[in-house]
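Removed from the display is one protein chain of the complex; every other protein chain stays in position.
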Amino acid sequence: MIRNPIKWPNNARCACAITFDMDADSLIHISKPADSHNRLYPISMGKYGPEVAVPRILDTYKRLGLKQSFFVPGWCIEQYPAAVEAMLAGGHEVGHHGYLHEDPTRHPHSEQIEWFDKAMEAHARVGNSPKGYRAPVYNITQGVIDLLIERGFDYDSSLMGDDIPYMMDTDQGSLVEVPVHWGTDDWPPFAHYEEIGYMMPVKAPSVGLGAFFEEFDAHYTAGGFWHCIWHPFLTGRLARWHQVEQWLEKILSSHDVWFATLGEINAHIREQASQAESVIRRDKLPYYETPPSVIAKKEIS
Amino acid sequence: MIRNPIKWPNNARCACAITFDMDADSLIHISKPADSHNRLYPISMGKYGPEVAVPRILDTYKRLGLKQSFFVPGWCIEQYPAAVEAMLAGGHEVGHHGYLHEDPTRHPHSEQIEWFDKAMEAHARVGNSPKGYRAPVYNITQGVIDLLIERGFDYDSSLMGDDIPYMMDTDQGSLVEVPVHWGTDDWPPFAHYEEIGYMMPVKAPSVGLGAFFEEFDAHYTAGGFWHCIWHPFLTGRLARWHQVEQWLEKILSSHDVWFATLGEINAHIREQASQAESVIRRDKLPYYETPPSVIAKKEIS
Amino acid sequence: MIRNPIKWPNNARCACAITFDMDADSLIHISKPADSHNRLYPISMGKYGPEVAVPRILDTYKRLGLKQSFFVPGWCIEQYPAAVEAMLAGGHEVGHHGYLHEDPTRHPHSEQIEWFDKAMEAHARVGNSPKGYRAPVYNITQGVIDLLIERGFDYDSSLMGDDIPYMMDTDQGSLVEVPVHWGTDDWPPFAHYEEIGYMMPVKAPSVGLGAFFEEFDAHYTAGGFWHCIWHPFLTGRLARWHQVEQWLEKILSSHDVWFATLGEINAHIREQASQAESVIRRDKLPYYETPPSVIAKKEIS
Partner (left out) sequence: MIRNPIKWPNNARCACAITFDMDADSLIHISKPADSHNRLYPISMGKYGPEVAVPRILDTYKRLGLKQSFFVPGWCIEQYPAAVEAMLAGGHEVGHHGYLHEDPTRHPHSEQIEWFDKAMEAHARVGNSPKGYRAPVYNITQGVIDLLIERGFDYDSSLMGDDIPYMMDTDQGSLVEVPVHWGTDDWPPFAHYEEIGYMMPVKAPSVGLGAFFEEFDAHYTAGGFWHCIWHPFLTGRLARWHQVEQWLEKILSSHDVWFATLGEINAHIREQASQAESVIRRDKLPYYETPPSVIAKKEIS
C-alpha cells in the first residue's frame, strides 16, 4: 500500500500522532468581527476547549505517558494562558496556528506577516518557540512556506500530498511536511457551526471516531502514519473523549506503535532523509508561479 | 472525565433532563413573514408538536412518573394553550423561549426587551411565571443575560461552556447555566427544513437516538449530566418516541439516575454553590466588552 | 402512541401505502428553464423513472398483488404516456401532482389555476380523472386547498399534521388529508442533485431503506399508518428496489397489513368519519388569514 515505507524508531509498525488545534473562540471573532463579543453561544462552545477539554486531554496523556502536539492561535494563548502553560508543562509541543485563526489566502502577504509575527510574540510570552506550523483551515500559501523557512521553522502540517511525511524543498531551504487528511479530521463528523457556514450532521461518537479507528487499522497494516487532526471543543467533549481514551488504552497495550509529537516526527524524517539510501520523498516548491487556468485560457483564445 | 463532579441528590450516579422546545409553527412565521400563513406544509409540520407529539410525550412522562422542562415561545402559548396547560397540569416546568422564536442577535436590544416582555404576558395568561430561559437558536446575548438577572430569572440554558451546570456571575447578579450541546440536540439528526435553510440528511430513528444514548452512557459512567434538547415535531414523531419510551423504561428500571426539571437542577446547583467547599464552577461575565478581532486589527495596523 | 387509532378494514393491524411521485425530468426543466433541454445528465437521471424504474415497480406490484398510488405531473403524462398507461392498466391510482412540478408558493394563484387545469387535461387524455392531489415539494397553499374542493377532489397528501389520516374542513367543503413525513421520504437519503440545490450524502440502500423499515415497525406496533413518499428515479434504482422487494415479500407473508391506494384510504376515512362515534380528527382551515408575525410586530411597535 505504501511505495516508500519509512522505517520508524525501534522498528515500530506504525507512527501515530494526535494533533489538537485549540482554536477556542477565535473562530467566531474572525468570522463575525462586528458583534462576535455578543454571540455567547459560539463563544462558550469555543471556550469549552481550553477550559474543559484541554485539562481532560492532558490528564489522559499524562496517565498514558503520551507527549503530543497542539496548534494554538496566538490570540488563544493570550486569552487562555493556563491551558497552553499546562500543555508545555506536560512536555507537549505547541505549534504555530496563526494569530486569530486568519485564513492566509484571504489577506495580502504583508498583513499575513504581521499576523504571523504577532502570534510569535504570544508564543514567546509563555516561553514557547514554535518550530512547526499548521495553517488555519489548512490554507497555507507559497508566501507562508517561504516565511516559515525564513523564520527557521522545521515543518509544516497543512497539506494532503501523501500518507506519510515528506520533504518540501525550495530554493531557499526545506521543510518537512507532516500531512493531514479529511478522513482523520474531526470537523466533518462533529462540527455544527452555522455562524461560520459549516453545518454537518453530527455523528454519534462511535460512528465519527470509528472512521478514524478504521484509518488506524489500515495504517497499522501498511506500516504507515496515523495522524488525527482534532479540536478540543469537538473530540474533547465528554462522550467522545471517553471512547478515545478507551481505544488508546487498548492500542497502547496491544499494538507496536510510536506515538510522537510532530516535532519528533520531523526530526526522524530529517535524519532519515539525510541518509544515503533515503526513501523519503522530496517535493519541489513552488508548485506553480501563476494559475494554470489562466495560461490555458490564453493559449486557447 | 469530569474535574469537578457534582454530588447529585440521593447520590444518584447521573443527573438527567430531557428538555423539549415546543416551537410549533413559529419558525416559519419568523422566517417567511411575508406569506408564512400560506405555507401549509411547514405550518402542519410545526403544529404536529402541540397537537400530536406533546400529548404523547406527556402520556409517557405520566406513566413513568417523570417531571421535565419545556421551553415555549409566547406566541405558541397563545396559539396552543391546551398543550401548555397540559404541561403545567402535569407538574412540568415551562420556561421562557422568546415570543416568536426571534433570534436575539438579530434585533436591537430595545426591541428584544419588547419581545421578552410580550412573552412574559403570554406565560402569565396561562398562570405561568417562568424562572428559566433558553434563547431561540441558542443565541443569547449579554443584553439578555442582564435582562434575565433584572427580571429575577434563576437560570439560562443556551450555552455550551461545560458538560455540567455552572454559575455565571455578573456585577448585577448570578444565573445558573444548564448547558446544552449539539451532540444531544435533535436538529442535526432529524430536521429537514428548506424554508429556514436547515437541510440535514434525516437519520433513522435508531441511528439518531443512538447518538444520544451513547452520550448517556458516557455521562452515566462519569457521574455527569445527560441533557437532551429535543423538539416535539422531531423527536416526538411516532417511530422516534416509540424508541425513546422503550429506552426510558429500560434506564429507569436499571440505572441510578436523577431525572429532574431544569428548575430543580438550578435549585440543586445553587444549594451546592452556597456551601463552603463548593466544586461548582463560576464564570465571570461579560466575556468581552467589544469584539477581540477589532482590537487585534487595531494593534496590527 | 396514537391517541385516536383508526380501525382498519378487516381489522388489519396497520395501513400501508407506498406512493411514488413520478417527476421524471420535470425537475430540471422547472429549475433551469433557460437551457434545461441541453442538460442531458439530469434529464437522463429523471427519464430513468418512467423508462426503467416504473416498469420494474409495476412488475413487483403485479407479482405481489398490490395496488398503489402514483402522483404524476401533467407534463410527465404527456411525455411518458406509456408509463402512466401501464400504471392505470395495472389498476393503480394516478393522482394530480401539478403540471411541471411547479411550486404553488412561487406563482400567483391565477397562474396556479392555469397550471392545475392544464394538468387535468393531460390526465384526461390518458382517461384518468384524479381525485387526489400532492403538491410539488409539498407546498400546498390555502388557495390550492380551496381549488381542490371546488374541483371536487377527495383528498390531499402534502401535509405533516399527524401520523394518521384526518379531515380538513373549510366553509366550502372538506378534504381528507393523507399525511406525509420526511422520515419516509426518499429525497433525504438518496437525492444528490446540484442543479436544483439539493445535495444530500447518498446513503447505502440498506441504510436509507432501513430508516423507512424502522418507521414501519413502530407504526405496526402502534396500529398506525405507514406511508412512504418515494420517487422512481431514486428508490426505483436497481439495488434499492431489490431490497424493497425482498422486504415487501417478507412483510406481506408474515404481517397483518392493509396495503391500499390513497383513494381507498380516503374512502375508508370518510366512511369512518361519517359514523356517530368517529375518532377521526377534524382540522378547521384556513389556519391563518394573514402572517402571524406581522400581527405580532404591529402589536409591539
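Per-chain residue numbering starts at 1, and chain names A, B and C are given in the order in which the chains are listed.
Here is the rule we use: a residue touches a chain if its C-beta (ideal position, glycine included) is under 8 Å from a C-beta of that chain, and two chains touch if they have at least 3 such contacts.
Computed from a predicted structure; not experimentally measured.
Contacts of the undrawn chain with the visible chains, over the full complex, involve A, C.
Across the entire complex, the residue among A:150, A:169 or A:217 in touch with the chain not shown is A:217.
Within the full complex, the residue among C:96, C:123, C:237 or C:268 touching the omitted chain is C:237. Where subunit A meets the omitted chain, the residues involved are 1-3, 105, 135, 137-143, 145, 158-163, 179, 181-183, 185, 188-189, 198, 200-201, 203, 207, 210-211, 214-215, 217-219, 221-222, 224, 286-294, 296-297, 299-301.
Subunit C residues in contact with the hidden partner, per the touch definition given at the top, are 29-30, 32-41, 43-45, 47-48, 51-52, 55-56, 75, 79, 99-100, 111, 114-115, 118, 190, 192, 194, 199-207, 237-243, 245.
Criterion: only the chains that are shown with their structure count from here on.
Any chain touching subunit B that also touches subunit C would appear here, but none does. Simply put, subunit A must spin 90° to overlay its Cα atoms on subunit B, rounded in steps of 5. Centroid to centroid, with C-alpha atoms defining each point, subunit A and subunit B lie 34 Å apart.
Work out the mean CA point of subunit A and of subunit C, and you get 48 Å between them. Of all residues in subunit B, those that touch two or more other chains are 200-201, 203, 207.
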